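One structure, pasted below without further comment.
Our next item is chain A:
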Amino acid sequence: MTLAASLILVAGLGAQAPQRIVSIIPAVTEILFAIGAGSEVVGVGSYDQFPPEIADLPRIGGLIDPDIETIIALRPDLVVPYTTQVDLIAQLGRAGIPLFHYSHGTLPDILTTVRQLGNRTGRAHRAEEVARGIEADLAAIAEAVSGRPRPRTLLVIAREPGSLRNVFASGGSGFQHDMLTLAGGENVFDGSVSRAAQVTTETILQAAPDVVLEVRADQSLSPSEIAREVAAWQALPSLPAVRNSRVVLLTGSDLVIPGPRIVQGAARFAGALHPDVTLPTR
Partner candidate 1 sequence: MLQATDVSFAYGRQPVLHAVSFDLAGGGVLGILGPNGSGKTTLLRLLGGLLQPQSGRIALDDQDLREIPHATLAQRMAMVPQETQLAFDYSVLEIALMGRYPHLRAFEVEGPEDVALARAALAETGTAELEDRSFMTLSGGEKQRVVIASALSQFGRRAVDAADTEDGPAELLLLDEPTASLDLGYQLDVTATLRRLNTERSMSMVISTHDLNFAAALCDRVVLLRQGRVLAAGPIGEVLRPDTVRALYDVDAAVERHETAGHLTVVPLSRRGDAAPGRRTGQ
Partner candidate 2 sequence: MTDRPHAHASPAGVPADPGRTRIFSVRRRLALTLSGFGCLALVSLVVAPLIGPTPIALGRVFDSAIPFADNVDAQIFFIARLPRALAGMLVGASLAVAGVVFQALLRNPLATPFTLGVSAGASLGAMLVITFGLPMAVAGIPAVPVASLIGSLAAAGVVYAMATLRRHGLSTTVLLLAGVTLNSFFSAIIMFVQYSADFAKTFQTVRWLMGNLDVSSFQPIVAALPLMGTAFVMFATLPRALNLLTLGSDNAAARGVDVLRTQRVAFLSASLATGAAVSLSGPIGFIGIVIPHLVRLLVGADHRIVMPASACLGAAFLVACDVVARTAMAPVELPVGVITALTGGPFFLWLLMRRP
């Protein structure tokens, strides 16, 4: 154990560890369970689905509609809201409930959050292990694809079903962009678009991606529906990705939730970008 980790451990033990935690954001819920603080979680967000242990926990609303009454009724001694929930944060502050402010960021930010939550919940040691595990796994993925040609990739995070309309793509920042880079791809909008943005057909044609990688949280899509969505790209037959049949649609919450399962997501990105590479398994 390094000195830094020891210090964190000591600092974590020094604070009053919360016993009743309310987590509103799916990523935070996953991190809390991953670092062993799941037993203290007494309420979770309405959209939280993972891990399975949360199935019976009370739901307290989501990002835009948190239920302040239910939250207070759960008598939490730690609530983790999203930083944009200013009304909720003000109300909880007035109620004297301790808060941990969270917001999505980059891939390294996930590790920072894991460690900070570890400190805050008195599980700094376990959190450090989890963070290092994630770091090691991500490094292994990066290692596996290193030296390979990096396909120029269009990372689509939303569009209208069945057609190439209202296409939202990942720009050159954020954890999904980081996952793409780590998995051995080059974001076509790196440098030109920051964060996620709606892009035009013209922009896509001009970008001429080698690979189109689409991610959807919704796991209910059947293989035939996925095939139909992929076929929608035939509207732009000239894209190298379409000509070379390199349009991939991946579904699953591990692709869109910046929590510990991001390792799985990054591995799936790598598998899609470099199908011939053998990825390390754990």
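We take it that contacts are C-beta pairs under 8 Å (C-beta built on N, C-alpha and C of every residue); 3 or more make two chains touch, one makes a residue touch a chain; residues count from 1.
In picking the candidates, the idea was that all candidates are chains of the complex that A comes from, given by their letters.
Just so it is clear, the model here is predicted, and its values are computed rather than measured.
> Pick the one that touches chain A in this complex: which of 1 or 2 is it?
In this complex, among candidates 1 or 2, chain A touches 2.
> Looking at the complex, which residues from chain A come into contact with candidate 2?
The touching residues are 47, 62-65, 158-166, 189, 192-193, 197-203, 205-208, 217-218, 220-221, 225, 232, 235-238, 243.
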